[in-house]
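What follows is a short report on a single structure.
Here the complex is missing one protein chain, while the rest keep their positions.
And then chain A:
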Amino acid sequence: NNSYQLSSLPLQLLFYVNGIYYIFYFVATLAMIIYKSQVFSYPDDFLAPDLALLFIMAILEVLRLYLGSMGNLTEEEAPLGLSLVITVGSVILSVYFLVWQTYVLKADVIINAVLLFTYGLESVLKVIAIAAFVS
């Protein structure tokens, strides 16, 4: 009976799990880029964009999770909406690491797929929460 509480519990749980998973994702992707640069021929003008995008993605993720969590807990739709917009950027970056990276290993495919699934689920829950706050 939570008619007076609009914050979404599943969304908050998902934010928490997303945070932990993203730490693992970031470390794993960085380690794999290092592995690829040692084993394969990875010239500098291909390595630099990949690393840059990974760090941008990390910053966006931190921002996104903070705004989303804050918006959910304070029941404000503006930060939540902003978090949704940033999610679009994160999705694009995740697709880059899934498809357009210089070397896409099978492990890359797996972790990016999981991340995309998480983003999708989050986006749905955010829309529901925004709808609940607005009304």
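Methods note: a contact is a pair of C-beta atoms (placed from the backbone, for glycine too) under 8 Å apart; a residue touches a chain by one contact, two chains touch by 3 or more; residues count from 1.
In the analysis below, contacts and distances are computed from a predicted model.
Student: Tell me the UniProt name of the left-out chain, picking from "Myotubularin-related protein 12", "AP complex subunit sigma", "TECT1 protein" or "Fibroblast growth factor (acidic) intracellular binding protein a".
Tutor: "TECT1 protein"
Student: Of the residues A:I34, A:I92 or A:A107, which one touches the chain left out of the display?
Tutor: Per the contact definition at the top, the residue touching the missing chain is A:A107.
Student: Touching the left-out chain: which of A:M32, A:L53 or A:V114?
Tutor: Residue touching the chain left out of view: A:M32.
Student: Can you list where chain A touches the absent chain?
Tutor: Touch with the absent chain occurs at residues 32, 35, 39-42, 46, 99-110.
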